[in-house]
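All protein chains of the complex are present and in place, except for one that has been dropped.
Chain IDs A and B follow the sequence of writing; residue 1 opens each chain.
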Amino acid sequence: MNQYQVIVGLEVHVELKTATKLFCSCSAAFGGEPNTHTCPVCLGMPGVLPVINQEAIRLATRSALALNCTVRAVSKFDRKQYFYPDLPKAYQISQYDQPLGEYGWVTIRGADGAAKKIGVRRVHVEEDAGKLNHLGQRLGDATGSLVDLNRAGVPLIEIVSDPDLRSAEEARLYLTELRAVLSYLDISDLRMEEGSMRCDANVSLRPADFQGNLEDLPRVEIKNVNSIRNVQRGIEYEVARQRELLAAGERIVKETRGFDDATGKTYSQRSKEEANDYRYFPEPDLPPLVLDPQWIADMKRGLPALPDAIRANLIDRGMPEKDAEVLVLDREAYEYWQQATALFQDERLVTNWMLSDLSRLINARGESFANSRVRPEGLVALLGLIQSGTLSGRMAKEVLEAMFETGQSASQVVKDRGLSQITDASAIQSIVDQVLKDNPAVVQDYLSGKEKALAFLVGQVMKQTRGQAKPDLVNQLLKDSIQKDYAPSQD
Amino acid sequence: MELSDREILHVARLARLRLTADELEPLRQDLNRVLDYVSQLQSLDLAGVEPTLHAAADQAPLRKDIETASLSVAEATKNGPKVEQHMFLVPRIMEGGSDDE
Partner (left out) sequence: MTSKKPLWDHDAHSLHDLFCEGAASAEEIVTSHLERIRSADSSVGAFLYVDEAGALEEARRQDRWSAVERRERPLAGVPVALKDNIVAQGMPTTAGSKILGEFRSPYDATVVVKLKQAGAMIVGKTNLDEFAMGSSTEHSALAETRNPWDVSRVPGGSSGGSAAAVAAQMVPLALGSDTGGSIRQPASYCGIVGMKPTYGRVSRYGLIAFASSLDQIGPMTRSIRDARLLYEVIKGADAHDSTALALGEERTVSQGPWRIGVPREYFGEGMEAGVRQVTEAALERLRSMGHELVEISLPHTPYAIAAYYLIAPAEASSNLSRYDGVRYGMRAEGRDLVTMYEKTRDEGFGAEVKRRILLGTHALSAGYYDAYYLTAQKVRTLIRQDFDYAFREVDFIVTPTTPDVAFRRGERDDDPIKMYLGDVYTVTANLAGIPGLSIPAGLADGLPVGLQWLAPRLGDLSLFDAAATLETQLEPMVWPMGVDE
């Protein structure tokens, strides 16, 4: 039986976070009542012409540079032509043979930690289409569709990878990393559910003996999947489906398939014979897009720290790789971490508290580090109380939960609940004395070498102090008192 | 390069024009006469000649990202042949296209 290699390439569309659309001055904001963000230009009225939004170009350039692309000083726009009711002019203004950015890459790291560069073939600028609301359960049995053009003309970048991905898992890693990189640029909301980030996956299987161009393999395009997880599932399904077909001696047909979230299966959307012929040609209404090379260079210099550099830096500072990975993939968490560590010396303590207890609370609530009520200053104040010994770790967890729920400061919670840790030896000494007096047998056990006996005694003291005594201190006082009052004299 | 009926129908399909049998014959003649006429361009030596892709300005102006008022939804949809719920109504979409009439 023939051996096959999985070949995956991804096309990712990202809506840019501009105030206005790509070619007109209508609002690019998500949502809005149908057709309220429209004008003659984005309605494709007779006689209208496009004028490029400079902010879209700035954000696209930033993205291309962050993905290690070479940015063209001169690029151009082209018309991609097809009829569909969500495309008012019946052509999309896009970039065909001279895209804004080319020859970039994204580095992914597998479970084994080995880095792999995935080529970014191109990053180009184009306009989004409108939205169709189908009258019926699904497209197949809809009686008609209603066209809302609020989205029509919103700026997009399309990021096309090389066919370098060899598994559904690599596709997941690529998308996760790509999303992380873009998140640091502040160029998009990157919400896959809302469609501000969308992914199409091209999947083919290469026979072991195939020597030709990968582009010539029969390829299936899975369109518009709405989460990274579903991209992975769709590819997994598609690989299995194609393997089965090939094993049965059948051929793979080039086609577009959709992904059904509920069943985890892909299904045929457009047959092969409806081959697209987009009749691209240079947009005569737009002269070339010319960027000053100095501006591009400045833009590159002005890029923020990106995941690769951040990850390396964190690991350099001694952070476990796993923690660094979690932190770097969530820009808000990383920024939170930066703010906290700017205020607090013990980075490890910050990391631990963020990635365990605070993370758990945030995830349980479906919140994020950016909108959590516990701000970095608040967390740091709490950690300060741990460090000073005012709170035990266990008490601190309780305080953190209260802070998270109420939005109160750590000190306020401690005060309200009378929680502060007793660190004054004289305050505990009498309890220690009493516990020793009440448990002579346990004291004897300890003296006879049973270390566990001490834990029991510590527990008794903690109980009587309602947990507020500092455990190390209790430990020390018990040992000292036993030594002083109960141990047989040495002489 | 003569265009066949099949090619003309393909092009018509791309352009969303439906041609009837009696339109096809004269169109094929006209199109082929024009294509025959323009084929004289093939005799020119165009090696090293840059195409004129843009007629005048050599650089697109860039617009500031400042919102201006959109049309009212009534204005935006007033020319619509069929409008429902402030949206343009289109007939059902059959993937792969329609069947012939």
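Annotations for the structure displayed:
The rule we apply is simple: contacts are C-beta pairs under 8 Å (C-beta built on N, C-alpha and C of every residue); 3 or more make two chains touch, one makes a residue touch a chain.
A quick note: this is a predicted structure, and the numbers were derived from the prediction, not measured.
Considering A:P50, A:G234, A:P307 or A:P376, the position touching the chain not shown turns out to be A:P50 (whole complex).
Contact with the chain not shown here comes from a single listed residue; of A:G136, A:P284 or A:P440, that residue is A:P284.
As for the chain not pictured, it touches chain A at residues 39-40, 43-52, 79, 81, 83, 85, 88-91, 147, 149, 277, 279-281, 284-287. Residues 3, 7-8, 11-12, 14-19, 23, 27, 30-31, 33-35, 37-38, 40-42, 44, 46, 49-57, 60-61, 63, 71, 75-76, 78-82, 88, 90-94, 97-98, 101 of chain B touch the missing chain (whole complex, contact as defined above).
As a convention for this text, only the chains that are shown with their structure count from here on.
Inter-chain centre distance (chain A to chain B, centres taken as mean C-alpha positions): 41 Å.
Listing the residues of chain B that touch chain A in their complex gives 14, 16, 53-68, 70-71, 73, 76-77, 84-93, 95-97. Against chain B, the residues of chain A that register as touching in their complex are 18-20, 25-27, 33-40, 43, 51-57, 76-77, 83, 85, 132-134, 139, 142-149, 269-271, 274, 277, 279, 282, 284, 286-290.
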